[in-house]
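Here's a structure for you.
As you look at this complex, bear in mind that one protein chain is not there, while each of the others sits in place.
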Amino acid sequence: MTKPQNVSVDNKRTVDFAVAIGGAAGQGIATPGNILARIFARRGLHLNAYNAYQSLIRGGHTFLTIRASDAPVLNMGDALDVMVALNQDTMDRHLGIMPVGSSVIYDEAKITPNDTPDGVQLCPLPIKELVGRNKLAANTVAVAVVLNMLGIELDDLADALERIFSRKGAEVVESNREIAERGYEYAAANFDAFTFAAPRLSKGLAVVTGNEAAGMGALAAGVKFYAAYPMSPSTGVLMYIAQHARKLGVMVRQVEDEIGVMNMVVGAAHAGCRAMTATSGGGFALMTEAVGMSGMLETPVVCIDVQRAGPATGVPTKTEQGDLWQILGAGQGDYPKFVVAPRSQADIFNTIPELFNLTDCYQCPGLMLTDLLISEGTATVDPDELDWQPNINRGEMIFPNGDVNANDNPYGGYNDDAYLRYENTESGISPRAVPGVPGHIHVAASDEHDEDGTLISDEFTNPHKRRMMVEKRARKMETSIDAVEPPQLIGVSDAVATLVGFGSTWGVNVEAIEKLESVDEIIVNQLHIKWIVPFHVDVVTSILESSNKIIIVENNYSGQFARYLRSETGIKADAFIRKYDGEPFMPHHIVDGVKAILGGETELYVPTHEIMV
Amino acid sequence: MTKPQNVSVDNKRTVDFAVAIGGAAGQGIATPGNILARIFARRGLHLNAYNAYQSLIRGGHTFLTIRASDAPVLNMGDALDVMVALNQDTMDRHLGIMPVGSSVIYDEAKITPNDTPDGVQLCPLPIKELVGRNKLAANTVAVAVVLNMLGIELDDLADALERIFSRKGAEVVESNREIAERGYEYAAANFDAFTFAAPRLSKGLAVVTGNEAAGMGALAAGVKFYAAYPMSPSTGVLMYIAQHARKLGVMVRQVEDEIGVMNMVVGAAHAGCRAMTATSGGGFALMTEAVGMSGMLETPVVCIDVQRAGPATGVPTKTEQGDLWQILGAGQGDYPKFVVAPRSQADIFNTIPELFNLTDCYQCPGLMLTDLLISEGTATVDPDELDWQPNINRGEMIFPNGDVNANDNPYGGYNDDAYLRYENTESGISPRAVPGVPGHIHVAASDEHDEDGTLISDEFTNPHKRRMMVEKRARKMETSIDAVEPPQLIGVSDAVATLVGFGSTWGVNVEAIEKLESVDEIIVNQLHIKWIVPFHVDVVTSILESSNKIIIVENNYSGQFARYLRSETGIKADAFIRKYDGEPFMPHHIVDGVKAILGGETELYVPTHEIMV
Amino acid sequence: MTITATPISKQFTGNQVVSLDTIPLSNVEVTRDSFKGKIDPDWCPGCGDFGVLTAMQKALSELGKQPHQVITISGIGCSSNLPGFINTYGMHTLHGRALAVATGMKMANHEMTVMVTGGDGDGFGIGGNHLMHTMRRNVDLTYVVMDNQIYGLTTGQTSPTSRLGHQTKSTPEGNIENPINPVPLAMVGGATFVARAFSGQQAHLVDILKQAINHTGFSIVDVFSPCVTYNKDNTYKWFKSRVRKLEDENHDPTDFHAALDKGYEWGEEIPIGVFWKREDLPALHQLEPVLDEGGPLAYRNLGLSKEQSDQLMSEMM
Partner (left out) sequence: MTITATPISKQFTGNQVVSLDTIPLSNVEVTRDSFKGKIDPDWCPGCGDFGVLTAMQKALSELGKQPHQVITISGIGCSSNLPGFINTYGMHTLHGRALAVATGMKMANHEMTVMVTGGDGDGFGIGGNHLMHTMRRNVDLTYVVMDNQIYGLTTGQTSPTSRLGHQTKSTPEGNIENPINPVPLAMVGGATFVARAFSGQQAHLVDILKQAINHTGFSIVDVFSPCVTYNKDNTYKWFKSRVRKLEDENHDPTDFHAALDKGYEWGEEIPIGVFWKREDLPALHQLEPVLDEGGPLAYRNLGLSKEQSDQLMSEMM
């Protein structure tokens, strides 16, 4: 079971700061970002990082926000404390939003601040002098300055530089170390440090993107076959698994297209592997026919749709929750499936083995909906939160040496006729023999078939058999609702409003609720839906029936979740907070929305995104 | 506007009979079926024919039912009056369901009836003697016998034989004519005719399948480009249009796959053609990405999904209404579209030009949902019901010679910069120049784009522009609800229950309601939904709010329409009649279901199909 | 998570079959009948596909394959119904997707003999992209195309191998698109065994299928398999008078240019036989280090050791 995550975080929070680094794509924002993140996490600080970038390799604007705290950080936050501007464009775009008490770091030779808001500390750096001949080390200086201002020891940076540059040789490490020192000292001498210092906690944390978490979860679940076609923002899963595949005995295939991917995954899954893929909406559109086949063949497969802004090619590097109805309607006809929308990076990790157990036991596809926000976004994870040795439950399978219960072939010998792959059992689940088992020969057919696998249209299309098989497949799912955790109300039960969302909005909702309480004394609670199919109709209905005001928060235009909630429960929400400009919600967007709604100003609140990237 | 069809038919009905012909696939059931249908229709009789067959070229069982009457016939009916058994299998399968007063015709040398129900007239034919040397003419004898028993003059058959066999030469015509005469006389001498005679009415009717109606409607709408990949049960549209294409200046392309089809259609539509395709669920699954592109490019295309039993390959020759959610969720992200589900063959015809006008005016995809039942099923159509010269409204288009209002290029000359293909107009609709117009050069992009068509990610991804464009596309649809006819309540308003359905169930519901009234004195009305998107929420809600019991009738397992109705209106139906065995509803299935539901026996009634094919 | 479905087995933790070879075989001798499927084929009487089925059954039994060691994977079409008629493991997948599914199957269990069967529409029409890429990957599959130059199951539309001018239900005034010639295409596409055969020449077909199955790498056999119902152009008679065996004329299947020229010959004479073969390219599974040892992926233990997961975790710290 997914471990409950700490959701009420405010009380033990002592520091909470955000560092942003902005520049052109290709200016190497990733490296300083990584260095900072790793240093924070090793100190035990929690963090959440979001990179606003563009579907361009070079030239586009990139703006990375890393927010850290000694308590869990579930989103990118509302405000910046430090901005490192790597080009003039960054300075021009964002200087205006820097709050009182914040600092802006830049190369004084290249960048000029215009219209600095009151109370912002400008920190011009003589980069040229500080880096000397090592012109590539400008970013190292910036990192050192940030660390100094945060009261983080230089040793931490030295460690990080060692790790990152050791492949390039001792000389590079040493040069960077020296430059870091100069930057650190320059900052100490010239700039005001923050009033707080970033603490060092007892336990280091891991830094993962959701895509890495998905890859890790897949490995933990025992995935042996991973096929994919690159597609932003899902490619990170492919890249993570590819990097570890050979060592761990996992086969990775980059296929000609997404149709090939899903069909290959079905083939490997039918053979008996746990097989998986990840893609984004456009790739998933191409997979839907084969997902339906996996439903008909009763072959378990797992597929992640990392949503990005649509429709069509849309905005490949921007986030959205716009594929819900595509997932619900994937493929023609009715077939059983699971659909799950994890709420965070750690949740992605832990949900994958769970989803595999479900799809193995219920012999159907398992679909996961995430989005660019949490899949490309980075967060710290407490290693203890990740269950690397999860229970593996493959359901009723027959391998060449039998199944574990019987330890030999239940149907024994070579009498293929005794075995019915699609036996019309009471549970609807039919024991699944993998190819290669003597005595269990059968055809898995995407045409409707009889219990033994023969096509119904190969004898006589028979409405009674057809009905039996439709009902058998559907019956499987009757118990599935008990197999997935019901959603729980987060917060007090008598709140003035309930925020309802699915997937990645959980983190921003948690924080908005805390802010509403602490700043505005408005008590709001949250119902976060993770399991979309099956849907806990009764639990959701009983929780929402006693809500004073239901506000649905989702990251798309048309209110796909609101309509789905209504289709399952009949419940019409009272109000809606939506965003469809490609950027994720920030906590104050929700706060403002709730206030506008409670104030009777609107039933549909669409915040304006202030950070222009 | 679609002309209202006569829906209350009972009062002027004097005859109502059904002829079935059963045999193995490849035994040539189509020809006698066609002859009978054409003879009936030329006499002005209405008819409805349904062929239960299998996904096999030869050998599978095929059972054609032709039901005719002097009043409109909207479905295959409940009972048979004559059965022509072409093989023993047909006799064995169906003799038991023949009612009192019915007749069974067969070759006495080849087929033996077993367990004949009381009151069924057996009509054994000495086929060998009757056909003489022309062994291919057995079916001609059977047709002659049926006609004799129905009191239809032999001349009608002679005419039909002339038309059908004239291509094979005068000798064949003459031989068939003679054999027909012998069969006709043999029947007169040996069998009891029916108590009624099929009347001859003043006006002949046309006989069309829904697929032919779609092809005809496309031609009337001005489709100039039709691309498709064969897929049952939609292939009839391709075949109809291909037959007439050259003569009418229409280009038909059979493409390598459905992905290619939809993309080619988008290309042709972008060029300025009215372009269309038809497919079934599996093909549509492959098209969804490109349908989404048409939404993003704002290029109007029309696609018909002729539903068959799913999931996956399913039962290719059986009917279902299982693609509703697939259509609703087609493609990633949100984009405007129309979805319409016509209720009959004539409705398909008239809806196509209407759908083209809508998609041209609103510049988005138009999707039509039909199913095997009405698309491969045959019905008579009063020629006056079909509008062959419909109003053609292409919306705001700019052709090389200007648009009709301006008669020259509104932006004139060669200044491409003045023209904004995606201008953020108040209506959301932006004038669409087709390629080739000087002064209007632009890129139509599936990436999110600015008003002039440039990719947003080619400058800076801009959340404000992104939001503007999402809202522009969505705003277009605000007026669309007024452009499509609202559904009307059929029947009295204070009925004990309301049958709600979409698409092809209309005809069977009409008749079930009549039967419930005339036989059981139960007054039921019907709300038939044709326009799925946009959905007439207010009209539907106000009608259903005053219903005493809402019963949703649909041809799928999971209640896709019931869930959609709820997602849009919040209305939860009181009860459901569903069928998912591949065969369509017969009127008595609905009658029985309504009675069981009103009697409190069940909330979900799933009839058992009695005719085993 | 508690799954309350029917009783459930648990993770395999040992004692696993790591190789198909270790499974004790039935002592019943394998004959052609061992490969007879559960039901009789429902093709039209006279359909060319009967001959292909028989030849496959003969080839497999003559090679001494055990039925459970073989899987036959098809797409959708008349020809693609074949897996139902042969006693091997089988998959009847989606129209055009057999090769992709088969690649997944082969990679997950490289000890199985994987046969792929289907039609010209399935393989060269909708399935064309998978074909091109499966060929270049040299996946060890035996692909038998029942090429009837028509779409049979959908009742007779033009196919990518229909000749110019062919009148079909979708081209009533004649096809205007140049057909594909599978032999040269497969050669250039990277197939390492390329043959053509005729359903009406059983012994030859059986021989070719045996060679194809024995070949390690991607083998394709384009079999003329007349559709007696919808293709009145390319009939048995038409082929019978034209086919000419390459084996009778000392064709060297390692001579690329000669093979190409013969592949293109199409007129009063049409060569059949093995056009092209190369043994020097390893098959995909042989290049995959993951398969070097440990038996089929599908039979291996799941999950990571503590050591492995600690290593993964430490990379993220």
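A, B and C label the chains in the order they appear, each numbered from 1.
What we mean here is this: contacts are C-beta pairs under 8 Å (C-beta built on N, C-alpha and C of every residue); 3 or more make two chains touch, one makes a residue touch a chain.
From a predicted model like this one, the values you see are computed outputs, not experimental measurements.
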item: For the chain not depicted, the shown chains it touches; value: A, B, C
item: Of C:Arg136, C:Arg163 or C:Lys245, the residue in touch with the unshown chain; value: C:Arg136
item: Among C:Val30, C:Val188, C:Ile270 or C:Met313, the residue in touch with the chain that has been omitted; value: C:Val188
item: Candidates A:Gln243, A:Asn415 or A:Thr608 - the one touching the absent chain; value: A:Gln243
item: Identified contact with the non-displayed chain, of A:Asn34, A:Ser102 or A:Thr235; value: A:Thr235
item: Contacting the left-out chain in the complete assembly, out of B:Ala214, B:Ala228, B:Ala275 or B:Leu373; value: B:Ala275
item: Footprint left on chain C by the chain that the document does not show; value: 126-129, 132-133, 136-138, 160, 173, 176-181, 184-185, 187-190, 257, 260, 281, 284, 287-289
item: Residue numbers in chain B that touch the chain omitted from display; value: 1, 38, 41-42, 204-208, 212, 216, 219-222, 224-225, 227, 244-246, 248-251, 253, 255-257, 259-261, 263-275, 289-290, 293, 297, 354, 357-358, 361-362, 381, 383, 386, 388-397, 399-401, 403-405, 407, 413-414, 416-417, 425-427, 429, 434-447, 452-455, 458-459, 476, 479-480, 482-485
item: For chain A, the residues touching the chain missing from this view; value: 26, 55-60, 228-232, 235, 238-239, 242-243, 246, 252, 254, 256-258, 282, 312-313
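Note that only the chains that are shown with their structure count from here on.
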item: Chain centre separation in whole Å, for chain C relative to chain A (CA means); value: 39
item: Mean-CA-position distance for chain C and chain B (Å); value: 38
item: Residues of chain A engaged with two or more neighbouring chains; value: 259, 289, 293, 297, 445-447, 455, 458
item: Per-residue overlap in chain C, given as positions that touch at least 2 other chains; value: 42, 76, 92, 94
